[in-house]
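Take a look at this one; I'll ask things after.
One protein chain omitted, others in place.
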Amino acid sequence: MSSTEIGYIKRDLPDKLKTLGVILLAAGAVLGLLGFLIDPQRAVFSYLAAFLFLVSIGIGSLFLVALEYAAGADWSTPFRRVSEFFSAVIPFLLLLIIPLLFNMHNLFSWTHKNIVDGSELLKGKTSYLNIPFFVARSIGVIFIWWIFYFFIIKNSRMQDTSKDQALTGKNIKISSGFMPVFALSITVIAFDWLMSLEPSWFSTIFGVYFFAGTIWCALAALTLTVVLLNENGFLHSKITTDHYYTLGVLMFAFTAFWGYIAFSQYLLTWYADIPDETIWFMHRWVGGWKVISILIVLTHFVVPFFYLLSYKSKTNAKKLKFIAVWIMCSHFLDIYWMVMPSMNLNGFQYSFSWMDIVYPVAAVGFVILLFKSLSKKYNLLPVGDPKLKRGLDFHL
Amino acid sequence: METKNLHSVAALFDTPEKIINAANKVKDAGYKKFDVNTPYPVHGMDKAMGLGQSKIGWITLFFGFSGAIFIFLFMGWTMAMNYPYVVGGKPFFSFPAFIPITFEVTVLSGSIATIVGMLAVFFNLPSLNDPIQDSDYLKQVSTDKFGILIQAANEKFDKEKVVEFLKSLGASTIEYIYEPEKEEFKILQPKFMVFLALVAILTSGGTYVTLNKLMYVIPFNWMDRQSKSNPQSETTFFHDGFAMRMPVKGTIAKGFMPYPYQGQAQPNEVLSNPTLPTKEILELGQRKFLTFCSPCHGNYADGNSRLRGQFPPGPTLHSDKIIGYSDGMIYNIITNGQNAMPSYAYQIPREQRWAIIDYIRVLQRAQNPKPSDFQAISQLKKESGKNVVN
Partner (left out) sequence: MNIDYTKELALVEGNPRLADIDELISRPLTQPVTKKYYIALSISGTALLIGVYSLWLTLYYGIGMWGNNVPVGWAFDITNFVFWIGIGHAGTLISAILFLLRQRWRTGIARFAEAMTIFAVMTAGIFPVIHTGRPWLAGYLIPYPNQHLLWPNFISPLLWDVFAVSTYFTVSLLFWYMGLIPDFAILRDRTVSKVKKTIYSVFSLGWRHSNRHWRHYEKVYMILAGLATPLVLSVHTIVSFDFAVSLIPGWHTTIFPPYFVAGAIYSGFAMVMTVLIFVRKIFDMENLITLNHLERMAKVMLLTSSMVAYSYLMEFFIAWYSQVPSEQYDFWARVVGPYRWAWYFMISCNFLIPQLIWFKKIRRSVPILFIISICANIGMWFERFVIIVQSLSRDFLPSSWHMFTPTLVDFGVLTGSFGLFFTLVLLFAKTLPVVSMVETKSVLEGSQPHHYNDDHNGEVGAGHANITAGVGAALNGGKNGN
């Protein structure tokens, strides 16, 4: 099956994108560096939110790729490449994590010996919450992701030229193996980088909570890109509203899933009313955070849920683009809401800082640039994939 | 056969491709009243027949949200307004706790309304007397054929032309469907009446048996019979035959205080009233006096018994003799009884006895007021601006 047979003609994305990416990244990076010089604590918290947003896009996209292989789905094959490009963020995470690892004292109260010594609770946790083990976990998890990323993507790209069906079989195996690894690793990331910001707090569902938001965000990124590319004719003419609809349904499903998980966590904490657990929500209910907490319920659940309920908004390109951007913004807000109130645990008053914007802008610029450069090198459609034809012919 | 009214002409096709094609052509030929019958939903048929998106989702939406709003307000009303009580330290209006039931009722009302709406309103089912019921045509499309049916009610319907047209589309069989003969159903059929009578008898009988018999049978009888002994009853379990047990010798009840003055006429030198005549004490005394003393001594302690001769009336408590009694003396009388009056020690706890005595003193004072009392009353009247009820 050659690419002409499929009907895909590779075209380069406009160079405007590169310019945009460079501007955003450069501006973000310069200002971000400045931020670290002016107020390192605020900077590292804002940086952490942006970093976790990148983690969401990267690992969420790799999960979508693996899910397609493991579940044997065909409808998403035409845009698997888009997710693959996004998951290219993963290797860079090893680089991007460095500023965090060097500023751990500003982030985590459990790194301060005097605080740990003053609390029986924290003393008991030191065998998990200590700097060497923490760093090893973080680096290790990203490294494992990288390995899986490397093999899955390598096989997928090789197929473009070799058209070897055995590569699909190989990737199915790797992807199936990736699933349990992914579940555990994303939990580690959520526990380490989010839960341990308030080291006395704990919630068993927290890994699932972060997972739900992550996949939601990766789906939105995928949808936005697919719609943009397809509108401008970079993908394939056979990608129709039926594909859009399925993407919309998936976003809708994950909206509901996130709402379900978030509600479960909140209700059980609220109902049992144990001070150890409610403290986390209390920190997000005082000092101006109450508004943001309510806003999250609206932006992260209520609005997308009712918006995506209708058939039209799941098939209309314009509406899909809008909600995809909305979803990515609210996922960032969610991460922000989880990270920031831990900055100063004793009565933190919400205050906006320009740094909260700088790092995510740099992150977006970085992703655009990465996408642009990869799309130049590789096909935007996995032209050698045996499932591609089925995927293009997909109808409800 | 020709005497019957023709309802429609039906044609059978062998493959889904043919039926899609046929539906397209029939639509394009301008027939409005036609239908396609297929053993399963054929993809693309809605488009071929020129049917739009189903609007049934609106029913779900409307009834789902109506159910949600209703149950949410209902829960709020019952828990926070109609019968508020604290459960587990939660607020009366517990928003998070109302969400699960709100969700369930949304789904319940939404899905029931959708199914009932679809069957009854959209499909007009159940209906067993459609002309195609029992026809060979329906039997064929039930199994493996794909049928199209053009009604005679179409404007440009012409039997011969339609048959020709359908044949040209590749129909394998053509069948004429006729209107069924009109049947009349009388409501007053004997069978139906017997059925109604049976329903009436069964319902009333069932209700009677349930409420008057079944509810008195073990285990439904409200724990009427339990493996325990009732007070004052006999038992074979204990050798003395009494179900109730005596406490162990020397048992002292909680809060028991010995009363050593039984039989003494004047224990006033040791007993003194421990209570102060405050408002609360006097009100307590009044309540207890009205409960225990007033039946014989009268509501105002004037000996005006409420028993009207069924029992010897008690004496007035306003005699000089009783006014002269010390509190301890009256306490002794309440505790031990006197003449026809029995002991009230078991009915009235100690503090209440003293409260009653305080109240008796009030009643006595009211019968023999001092000038200073009148002054105090008029003072009170002035302050409150109202009539003070005595």
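Going by the order they are written in, the chains are A and B; count residues from 1 in each one.
Note that in this section contacts are C-beta pairs under 8 Å (C-beta built on N, C-alpha and C of every residue); 3 or more make two chains touch, one makes a residue touch a chain.
Treat the numbers as computed from the prediction; the structure is a model and nothing was measured.
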| item | value |
| --- | --- |
| Contact set of the excluded chain (shown chains only) | A, B |
| Residue among A:Val22, A:Leu94, A:Ile139 or A:Leu267 that touches the chain left out of view | A:Leu267 |
| Chain A, residues in touch with the chain not shown (by the definition above) | 74-75, 120-121, 124-125, 128, 165-166, 168-169, 176, 179-180, 183-184, 187, 191, 202-208, 237-238, 240, 242, 249, 253, 256, 260-261, 264-265, 267-269, 271-272, 274, 276, 385-387, 389-390, 393, 395-396 |
| Touching residues on chain B - with respect to the absent chain | 15-18, 20-21, 23-25, 28-29, 35-47, 49, 51, 53-54, 56-57, 60, 64, 74-75, 78-79, 82-83, 87-88, 90, 94, 97-98, 100-101, 103-105, 107-108, 110-112, 114-115, 118-119, 122-123, 125-130, 132-133, 138-139, 141-144, 165, 168-170, 218-220 |
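We take it that only the chains that are shown with their structure count from here on.
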| item | value |
| --- | --- |
| Centroid distance [mean C-alpha coordinates] between chain B and chain A, Å | 50 |
| List of chain A residues in touch with chain B within their complex | 263, 266-267, 270-271, 273, 311, 395 |
| Touching residues (chain side chain B, partner chain A) in the complex | 43, 53, 88-90, 96-97, 99 |
